[in-house]
Every structure is written in C-alpha cells, then in structure tokens.
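Beneath this line is the structure, given in structure tokens, with notes to follow.
One protein chain is absent from this view; the other protein chains keep their places.
Chain lettering (A and B) follows the sequence in which the chains are written, and residue indices restart at 1 in each chain.
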Amino acid sequence: MGGRKLSDIAAALSSAVSGDGDLAITRLVHPADAEGPGDLAIALTDEALGHLATTRAGAVVIPPGKEAPAGSSAIPYRGNERIALAILSALFDPGPAHEAGVHASAVVAPDARLAAGVSVGPNSTIGAGASVGPGSVILANVTIGAGVSLGRDCIIYPGVRIGDRVEIGDRVRIQFNAAIGADGFSFIPVSNPDGSRNGIERPMRTHSLGTVVIGDDVEIGASTAIDRATLRQTRIGRGTKIDNQVQIAHNVVIGENCLICGLAGIAGSAVIGDRVVIASEAGIADHVIIGDGATVAATSGVATNVPAGAVYSGTPAIPHVQSLERYANTARLKSFYPRVEDLKKRVEALEKASEGR
Amino acid sequence: MGGRKLSDIAAALSSAVSGDGDLAITRLVHPADAEGPGDLAIALTDEALGHLATTRAGAVVIPPGKEAPAGSSAIPYRGNERIALAILSALFDPGPAHEAGVHASAVVAPDARLAAGVSVGPNSTIGAGASVGPGSVILANVTIGAGVSLGRDCIIYPGVRIGDRVEIGDRVRIQFNAAIGADGFSFIPVSNPDGSRNGIERPMRTHSLGTVVIGDDVEIGASTAIDRATLRQTRIGRGTKIDNQVQIAHNVVIGENCLICGLAGIAGSAVIGDRVVIASEAGIADHVIIGDGATVAATSGVATNVPAGAVYSGTPAIPHVQSLERYANTARLKSFYPRVEDLKKRVEALEKASEGR
Partner (left out) sequence: MGGRKLSDIAAALSSAVSGDGDLAITRLVHPADAEGPGDLAIALTDEALGHLATTRAGAVVIPPGKEAPAGSSAIPYRGNERIALAILSALFDPGPAHEAGVHASAVVAPDARLAAGVSVGPNSTIGAGASVGPGSVILANVTIGAGVSLGRDCIIYPGVRIGDRVEIGDRVRIQFNAAIGADGFSFIPVSNPDGSRNGIERPMRTHSLGTVVIGDDVEIGASTAIDRATLRQTRIGRGTKIDNQVQIAHNVVIGENCLICGLAGIAGSAVIGDRVVIASEAGIADHVIIGDGATVAATSGVATNVPAGAVYSGTPAIPHVQSLERYANTARLKSFYPRVEDLKKRVEALEKASEGR
C-alpha cells in the first residue's frame, strides 16, 4: 500500500514529472473526488479541467501548458486522453477481492486439475476432468463443467457458467452470470413462413454435440451467452471483447480483436472477421459473413454480407452513407409533397389554357 | 393466516363495504379463480366483470352501480383500476419464502456486518467488510462482494451478483440473476469507423476503478446488468424501477422515479433525468442527455439529446409527432409514384402540343 512513485507513473505515459517524482500515489481519481496527497487526478477533458483549481489531489495529469494547482505535482501529457486513462487505470485496478486457494465450500471434482496459485471461491463447483491454469481466479458461486479447459491468469466472476468441454485460453475475463456453452437454439419449425410444412408436428431439436473455444485475452460481459456448436466449435478469436447481454448463437465464428457491444445478437453460423465493431443492439442474421475491420452501427439488422472495412447501418443494413441518404430523402418528403401538388395545379392550368386554344 | 378484515381492505381503497365488513380475506384473485369465502375478487375491467356472475369469491371489488353476486359482499370502488390493483396486491403479497437468520451453508466473511433480522439464504456468499442493514433478505445462491454496503429492508433474489464496493440504499429489490458492478465495457478500438487507426494493435482496456450507487426504493429486474464507473459512480436515483435484461453501462447517471423497460440499453456516460420512461428495447447512445419527464418509445435508438417532457421515437429518434408524420409520408409513396408518373405523361402531352404549334 506504499503506492506507486509518480515518476514511474509518468514513465508509463512516456512523460516527465513537474514537481515531486518521489510522491507515492495510491489512487487514480477524478479531480473533484481527490482527498489528499496520495491521489493522482486525471484532468485531460474540459469537464475534468473545470475541477482542477479546487482539487485536493497531490498530483495531476494535465495537458501541456495547463498550470497545476498550487502545491500539486504534475505530469504534463501530450497524447490521447483515452489512452492515458487506459494506461493509468490499469496501474490502479485492484481486481476483484478473493482469497488464495480453494475455499472449503467449493466443490471440486477429485480428478479436476488445478494449477499452482489457482483461487476457487465459496460455493463454486468444478466438474470432473476440468483443468485450470496457473494464476486463474474463480470467484464465488461459479460453475465450471466437466472436461472444461481454462487457461492461465483468467478471472471468472461470480455466477459464470461454463458448460462441459468448453475450452478457454489465457488471460480471459468473464463477468457476472455469463453463460458459455449452453445448447444451441436449433429447431426445425413446424412450418416455414411461406406456409409450407416441414412434415413434422412439433419443433424438432438439433442437439449440440460441439463446443465453444475462446481465445486468449478475450473478455465476456455480464449475462452474455455463447452457445455451443452443433458438431464443431463456436469460436471467439484472440483479443475480442464482448459486452453485457450479448447473444452469440451456435456455430458462430468471430475473429480477433473485435468489439461486440451490449445487447447485440449474432445468429447461428455467422462468420465475423478480425477487428470488427458491432455496436449495441445490432442483430446479425444467420450465416451472414462480415469482413475484417467492418463496423455495424447500433440497432442495425444485418441480413446480408458486409464487405471488409465497410460501415453498415439500418434494417436491413446497407452502407451507412446510403442509409443516411435514404433517411434524408424520407425527411424531405414533408416539403416535397406540397411542391408536387403545386406542380399538378400548374399542369392543370396549362392543360386548361391549351384546351382553350 | 386469519386474513384481513374486508372493512380494512375497503379503507385502504378509501371505500366502504356493502355487506360483511368483518369477513376475513386471505387471497386477492381474479373472479374466475375464486374458490371460497376467503377470496376477494377484483372485477374492475370488462374482462373480469364477465366472470362476476359465476365467481365463488366471498367478496368483490366492483365499480359503483354494478351488482355483487348473490351472497357476496362488495367494495364499490370509484377510482382508477390500476391504482386499486396496486394497493390491493401490496396487501396480499407474501414475498419470497425464506428462513430467519444465516443459513449454515452461506459463507459470510468474518468481518461482514449483518444487522438484526437479516436473512442470508443457502449457498450465498458475503464478502469481506460488507454490511447489510436491518431486515434485509438475501435469498439463496447470491454473491455480495467485498465492501458492499446494502441498506435496510432490501430483498435480494437468488443469483444476484453485487460487485465489490457497490453501495445500495434501503428497500431496494433486485430480482434473479441481476448483476450490479461488473467492469465497464470500455475499450479503445484498433481503428475508428472512418478507417483511422488509434495507434494500437489490439483493443485497449480502460479499467473500472469506480463503483455503482443505487438509491433507496430502486427495483432492478432479472438479468439486468449495471456496470461500475471508470473513476466515479454509475448512479441510479431514488425510486427508479428497472425491468429485466436492461443494460446500463459505465458512468451512466439515472435520476429519480424513472421506468426503464425490458431489454433497453443505456450506453456509457448517458445522463437520464427524473421521471423518464424508456420503453422496451430502446437504445440510448453514449453521452446522450435525456431531460426530466421525457419518454422514449419502444425500440427507438436515441442518438441525440432529448428535451425535458418530450416524447421521442424511431431510429435515430426524433419527436414522436415527426416520427409519425415521416412514417405516414413513406406509406403515402405507394399511391404517389403513379400520380407523378401521370403528371409526367401530361407534361409530355403538353410539350408535344406546344411543339406542334
């Protein structure tokens, strides 16, 4: 709890200290919340800078040229504010509270293999033949199924469910109540939308014999569900980050370093490239293919493939530029209808004049 | 189990009894479901009144002027049907079944402080330094993190997860599997939608050092997630009610007495006023500000600020009156295109006639 030296923090930002580089910092705060010399306030936005004059922080991160409050040390920082926040917040995150070792109330199958330094919290359950890599933290009230493979330095939050045989890489974080490896929702309907029958009297179940494979450095949000594949693997590529309450169906394959935002849904067998951003509440239809680096706007419904690098929006989603154009065209109708009405009257007048001749 | 006197129930409705005011009522039911004299049937809608003649209820709540079934007492009630149902249902709600005290299978940290009358259900976990106010009921399979502060007379349903250091007021109800205090989904993407790069090779994590603060009398629905703030507090104001599967991102501030309906999503740093209604499946973009008393219609996508008292709908959301107008204008196109086609022919005819001269 001695804190980090201000000069070390400045170094993490590739910046220098103006003032006391030996100052021990224990918290990163908004300038309005600072309480004393151990607090480092980050003030790189106009909103935060508005609190600079009255902050009680011992040190501040400020844009170059800004003056630090009297008596406070400063790290003048020239870069991107969001990147500074990412770097600094990582230095001061305590992570979730937990105790070392396996809690007495946890139920760990005799043949499960827990590496050195694994923590298993109260009332958690680890199934037969599961393995957990070194340094991973399984918090309270978690269920790890039989035959699950979980890598090293993972953090599994309370209430997470990991189904039998799911494979998870290293440094994966899974937030509260996420569910990995439920059965796919794969039913043949009694009849199709065109009214044709499928020759069955009730929905027919396709069982999910496959599994889910989660790459290294993936993060999965609270209450998100990722279903197992029918025969093969539902796959989430390395470095991809998934927000809360996202639904990822059976057989979906997602590439690396994607961002999938809250309440988005990706239907069965869709294939998502690398570095794709799918914004909140967007829906991707089954079997759709989305190219590398594409962006799908919030609330869009994607029913066709999206080329690499494209930005799509609307329902059904089309290139965003076209989407904006159509939207503007619709808004223009209000003033347009009267103009056509006017045109009609003028044509009638011309016709009358013409008849008169 | 002696039940409530019919005259006391009538008083709660500011109404009188016609019949036996001493009748002991043990259940509030739909008239079709009544089984005997202890049942009070509420029949203030046409649908329910249709079952009045055949009800076996000992007493009925009916509009003034309606005749009670033979042998049944009645509370003639002049007010709003929904308000009557709210008042009466509160009188007969048994609440979730639970036992007094801390169950032997619960794991409560030695330094957690549980006030008098707190119930902790089987297989629940309470972290180090947490405190729970008098009369609160924590049901089975719950996780309360380290340093959590939970007020008095709260009801925490099975499967709820409350992260470290989250602060919750009095009389708060949190339904099954809700998650309060997961990390925010705050990642810098590799590249922006315009194709510009952020100078990083993989999404960069901003850690969530802040917390969540939930006011008094808030209710939170099943599987809803409320993420912790980056530096400060995600806040839910007093009296606000949140439905199931709502996603509330980091840094969001919601005012008092709002209603947020199912599957709605509120993105990072949005600010919602008091008495706002956000209907089902609506999405609010990040940093948007919604004024007091505004309403956002179901499935809308709000990308701009909404003034106080306004009703917005559509995606992107605009004032509802304009939204309806645009919708009507689009529907009108079908009959409009042929009329313009007709106009074109008439212009051509005029042109031909004009050339002929």
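Odds and ends about this structure:
To be clear about the criterion, a residue touches a chain if its C-beta (ideal position, glycine included) is under 8 Å from a C-beta of that chain, and two chains touch if they have at least 3 such contacts.
Given the structure is predicted, the values throughout are model-derived calculations rather than measurements.
Note that of B:Gly38, B:Gly121, B:Gly181 or B:Pro203, the residue touching the chain absent from this view is B:Gly121. The omitted chain makes contact with just one of the residues B:Ala24, B:Ala128, B:Ile200 or B:Leu259: B:Leu259.
From the options A:Ala57, A:Ala86, A:Ile242 or A:Leu263, the residue with contact to the chain not on display is A:Leu263. Across B:Gly21, B:Gly129, B:Pro193 or B:Gly239, the residue that sits in touch with the chain not pictured is B:Gly239. The chain not shown here touches chain A at positions 105, 107, 123-125, 127-128, 141-143, 145-147, 159, 161, 163-164, 177, 179, 181-183, 185, 187-191, 193, 195, 198-209, 223, 225, 227, 230-232, 245, 247, 249, 263, 265, 267, 281, 283, 285, 299, 301, 303, 315-316, 325-326, 329-330, 332-333, 336, 339-340, 343, 346-347, 350, 353-354, 357. Along chain B, the points of touch with the absent chain fall at residues 27-30, 33, 42, 80, 82-83, 85-86, 89-90, 92-93, 96-97, 103, 105, 121-123, 139-141, 157-159, 173, 175-177, 217, 219, 221-223, 239, 241, 243-245, 256-257, 259, 261-263, 275, 277, 280-281, 293, 295, 298-299, 309, 311, 320, 327, 330-331, 333-334, 337, 340, 343-344, 347, 350-351, 354.
The definition used in the following text is that only the chains that are shown with their structure count from here on.
Centre-to-centre spacing of chain A and chain B amounts to 24 Å, using the average Cα coordinate of each chain.
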